[in-house]
Every structure is written in structure tokens, then in C-alpha cells.
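With one protein chain removed, the remaining protein chains of the complex are shown where they sit.
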Amino acid sequence: MIIQKISRVLSNFDNILPVFAAACAVMSVITLLFLPFVYSEDQLYPKKIVAGSTLNPYDRGGPPFVQAEIVSQYPENSPSAGFVTAYLTPFSLFLSKQTLYMGTTIVAHPGGILDEILYNTRGLDTVVEPSILFVAFAIAAYIFRREEHR
Amino acid sequence: MNEIGGTPLFFLEFGDIVVYFTPFTLTLFILALIFTVFVLVSRPERQIDIAFGGDAFYDKVISLSELRFRRFMSIACGLACMGAMVTGDVFDFTLFVSLVGICNVGIVAAVKSRHVQNAAYQYGLVALAGTVPLFSAAAMVAATTGTLSMLELAKNAVEIPLAARALLVLGVMGEGMAPFYAAKAEMFRAPGAPYVIMCSLSSLLIFLRVAEVILLL
Amino acid sequence: MIAQLLFAVFFGLLLLGIHRKVIARIQRRPGPPVWQEILHMLKFSFKTTWVPKTASAILFVGVVLVAIGIWTAALFVVLSGGSLLILFAIYMLHKIVEHGFGLSSGSPYGKFGGVRSVISAASEIPLFVSVAAIAIFTHSLLISDIIAYQALNGPLLFTIPLAAVAMYVVLLSKMPFGPFSIVESKELVSGYKTEHFGLWRAGLEVCNGLKTYVLLLTFILVFIGGLPIWLILIVMVLILVTLSFVCALSPMLSPYDSVTVQTLIAGIMVAYVALLGVMS
Partner (left out) sequence: MIWDGAIWNEYSVGLAVAFTCALIGFAALTIERDDLHKLLLIDLVETASLAVIALVGTDLAEALILPGLVVGIAELLALSQIYLTKEGYQHNPVKRLNIEVMMISPAPVIISTILVVYGIILSGFTGGGIAGLGIVFFLMSRSFTGDFHVLEIASGVSWALWVASFFVFMFFPEWWYLALMGSAIGILLKVITKMSLVGAMWGEPE
């Protein structure tokens, strides 16, 4: 019977990835068929390229320690939004004055543009994200260590 | 907003991510909490097999470190579940769901048997593949509507592509796959009932929540 | 509230008794008296009770309390006209309760009953599909709103018959002795409830009675509409008898086949609702 054949395939967990991948592939095709989508122009945290800025493409304008304009969903929930954006550590300030091409490096410093969204307005995301990393790390370390002790 | 899970009782703001409790999400949250407390306080059961042809019995022994690790994973899983139940942000929800996925893999992977490890690996692969539709869906919601907040999306100002919703469901199915193949794995024969329950509880909870999210959007 | 709760428990147990009686008569057996399940519950309440040495004690006891708690909450939701989604969430979480019953005892039979309960989680997907179908028409999931909608536009049973069939299949999968009741098939002794005895088993019986009552009540309220209470009880018995006929006349499927059949039904329902959604 066809049902028995299907259940034989489904009951083997070696087959779940192929089945799931097939579903994903079908879904990709369906998504392609639904194209094009309308891109909403009214986006949060819009990005503008300031030509000639040393902080390109992360320049948001504004001198250090002054609040910069940020389009966030609920501005009333993050009163300090924009402070971090406008702040550069002395070292990053130095770097930004030296060269045009260090924008991406500056992002890695505390005080980079990206950090604003990461730490403040979407902070819960980044709490979950290190948690995922922490759990994955714990799994790997536990299994690795158990093998070591054997 | 259309009231799928009831009127929100209260909000908790974390910047742009607003956590809200409706009667529906609160029910699920409390259940996740109850079972997490069970995991925390209950001791695993012991299994006894009677030897054939006599009254003697074998007692299955599992190392303490394994049980501790699985308890840790189950608690992490419970916390992730609670987060996924109440978060009001689509991307945050997908992140919590992938945390649930990796915790499920962790609960299974700790069992020391080649067969179980094999199962855990396959679940892990599906969970990893599941992040693709999951994150794609969230990103498509953000791009087509300009927001990720469920409260804003529930106002139905802009239509979300059907494909994005379907991708979200597919992703959650991938992350919550593990328990449904569990019967094949030896993991259920290893002691540690509270931990295994967390595995299936989390899957069911995220399914329930994604049903609400889909109806809400 | 307390009176209604007690009534629900006893009437639910009576329904299960009728179920057994009807099946027995179809199979040309005399069968137990219809109040047999109530007697069971009372009998277990006064039996010696302890916790097995192998069990995970807190879970073993806690899960009984959770079971009664969630179905009491479910009854409350239905009576107060709350959200259908909460009700179905509780319904799905009943799987976890079965799982908990089975796993906490340490007995391999209970364990496999619990495992089977979890792998058949696909049986719940039609539930969500019927919820989605209802939401398309009523634009609300509050049971009170659904009843109000039906008072205006006639029973949903005729508007979306396939969704009603899906929910009927879900009811069927929860009935004992049915084609999908792999969780308590005889090779597993009593399935997930093998090791729960005494007061714990009485709690489980209470939960079963409540569950049957709540599910049938929901089916009637959602697909037929608000009726006077005596009519609801009669319709409940009628639906139960049809369920008993199905249970008595169909063989139990093997575990994975049961899952596959349920998954296929779920797939068909998803397609149906997608069609409904596109058309509306």
C-alpha cells in the first residue's frame, strides 16, 4: 500500500533532511513564482551613503556625544538612541582622521554605528544570539571533553 | 488589531522589541514555566529491566555529568521557549526558535549511543537548514512592510507576501522536527524523562505560537 | 463553576461509558454498564496510592495535576466564550501530558505509549487548519463571536464542511479503541497510563471525562452554534455514537501508518484552506 511505503520512508530519520530539503526547494520555487514583491520605502533605520566621509558607509552625522537622528519603531522606548552612534573612541577617531577606508574597522569598535542598533534598540536579539552561541559552544565542548576523558 | 489570542494584558518594552502577554501567549508561557520548574526540581526516573527467567533485574546507570548537561540544556530550552512565546518581534521570534532547535539537538546529543548521536546529527542538520527559510521569512517581512513588530504588522496596513508566511512555517517545522522522529532513537530509553519532555514540549509550543503569528500577520 | 466542573466530569465519564457500551453492542457483546467509567474513577479514588520507586517522583505526581489543571482551564475558556486558539493550545499540550505520564514512570510500556503520543502530533495539524478556515469566515476566534456569527449566518458545518470533518477526525483520534489510538494499544499493556494507579489514576480518569466533554462541547459550539443545554447534551451523545461506530468498525493502524494517514489528512486540509483563503 502506498501509505505503508510513505511511512517507511518517513519513519527513517536518515531521510528527514532530504524530505525537508525537498520541501524547502519547492518553497523556493513557490517564492520565485510569487515575485516580484513591493519593497516598502518606509524602512526603519534607513542608511544613507555620505560621499567622502571617512566613516562611510556608516556615517550618521553629528558630532560626538550629541544625539543623532535614528528612525526606530518606538522612539519613546529608547530615549538614549543615537548617543552611541555619535560617539567614537579616541582610537577610532584617530583612525577615521587618517584614512578614508577604515569605515568597516571602526564598526568593530565600541561606538560604531552598528552597535547602536545591536546594543540598544534591538538589544533582545543580541541577547538571544550569544545565548545560541553559548549553547552550541556548550554542546561542542561537552561532547569533545567526554571523548577526551574516555 | 484583530484579536487572535485575546487582548494584550500588558507590555514589556525592550527598545524596539516589545514583549507582550495576551491570554494565549500567557497560557503558553505559564506552561513552559511549569515544565521548566519540573525540570529544575525533579530527579530523573530509574529504569529497571527484569532479567529473563528470574527475579533478578538490571538497573540502568547514566553518568551524573550527562544528566547534569541534559538538565542544563532542558532549562535553556525552557527559557528559549518562554522567550519565543511572548516576544512581539518577528526576527526575535525566529532567533528564539533557532535557540529551541539547537537546545533540542543538545538534549538528544548528550546521550551516549552511536545511534542517538546519528539521530542528533540528522536533527541538527534539519535545524540548521530550517534557519534558512526562517531568517529569509523575517527579512522578507521587514523589506516588504518596513517593520518587524508584530503589533504594527497586526494593524494590517501592508499586505505581507504569502510566501513569507509559508517560509516562516516551514522554518519552524524544521526547528521543531526532532521529537517527531524520537521513537526511532534510543534517547527515550535513556533515563531523564523531564528532559525529554522539554524537547517535545518546546516543539509543540513553538508550533502553537507560529500558528498565532501567522494568523496575526 | 464548581457545579459545572463536576457535571462535566461525570457527564464526560458517562459519555465514555456509552462509547464502550455501543462498541460492545456492535461487536455483539453485552458490554459493561454505561456508568462503568464513573465507577472506575470512584474505585481508584479509594485505592492505596504511592509513587513507584523507579519513577521521577515530582513529574509523576505533577503531571496529574497539570492534566486536571489544563482541562479545567479549557472548560473555563469554552464556557466564558474565550479564544478558540487557547483551547486548541491546551488540546495540543495534552500530548505533553500523555508523554509525561508515560515517561515519568520508568516503565518501558508507559514510555512507548508516551513516545507514540508525541510522534502522532501530526494529528493536531488539521485542528489549526480548521481554526484558520473558521478565522477566514468569522474574523475572530473568540468562541462567543463564533456563536454570534452562526446565529446570524447559519451553522459553520454547512459553510465549511471539510473543516468540520477535520475536527471530527481529531475527535476520533482522541477516542479510545479507535483507528488512531496507538497510544493505548494492547501490546503496550495500558499505554501511557500503565504505571499510574490509585489516586493518580483517578485523576487521569477525571481528566479523560473532562476532555471528552470539552471537546464535544467545542465541536458543537463551533460548528453548530449555541443551543439550549439539553439539546447540546443530546447532540453530544449522537456525535459520540457515530464516533463509536467508526471505532468499532475500523481496525487500529500500525503506529507509523497512523501518523502517515494523519499527515495526509493534514496536507489535504492545508490545501483546502489555502484554496478557501485564495477564494475569499
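By letter and in written order, the chains are A, B and C; residue numbering begins at 1 in each of them.
Just so we're on the same page, contacts are C-beta pairs under 8 Å (C-beta built on N, C-alpha and C of every residue); 3 or more make two chains touch, one makes a residue touch a chain.
Everything numeric in this text was worked out from a predicted model, so none of it was measured.
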Visible chains that the absent chain touches, using the contact criterion stated earlier: A, B
Residue numbers in subunit A that touch the chain omitted from display: 17-18, 21-22, 24-25, 28-29, 31-39, 43-47, 78-80, 83-84, 87, 91, 105, 107-115, 117-120, 122-141, 143-145, 147-148
Contact footprint on subunit B, counting only the chain that is left out: 13-15, 91, 95, 98, 101-102, 105-106, 109, 114, 117-118, 120-121, 124-125, 127-129, 131-133, 135-136, 138-140, 142-143, 148
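We adopt the following convention: only the chains that are shown with their structure count from here on.
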Chain contact graph, described as a line, ring, star, complete graph or other shape: complete
Comparison of B-C and A-C by number of C-beta pairs in contact, larger one: B-C
Inter-chain centre distance, subunit A versus subunit B - centres from mean C-alpha coordinates, in Å: 21
Euclidean distance of C-alpha centroids - subunit B vs subunit C, Å: 24
Averaged-CA centre spacing for the pair subunit C and subunit A, given as whole angstrom: 43
Sequence positions of subunit B contacting 2 or more other chains: 181, 183
For subunit C, residues contacting two or more additional chains: none
Of subunit C, residues touching subunit B in the complex: 53-60, 62, 66, 70, 73, 82-83, 85-86, 88-90, 92-93, 95-96, 99-100, 103-106, 108, 111-112, 114-116, 118-119, 121-122, 128, 131-132, 135, 139-142, 255
Subunit B contact footprint on subunit A (complex, rising order): 11-14, 16-17, 20-21, 23-24, 27, 30-31, 34, 37-44, 72-74, 77-78, 81, 120-125, 128-129, 131-132, 135-136, 138-139, 142-143, 146
Interfacial residue positions of subunit B with respect to subunit A in the complex: 13-19, 65, 69, 72-73, 76, 80, 83, 87, 89, 91-92, 95-96, 98-99, 102-103, 105-106, 109-110, 112, 118-119, 122-123, 125-126, 129-130, 132-133, 140, 142-149, 152, 158, 161-163, 166-167, 170, 173-174, 177, 181, 183-185
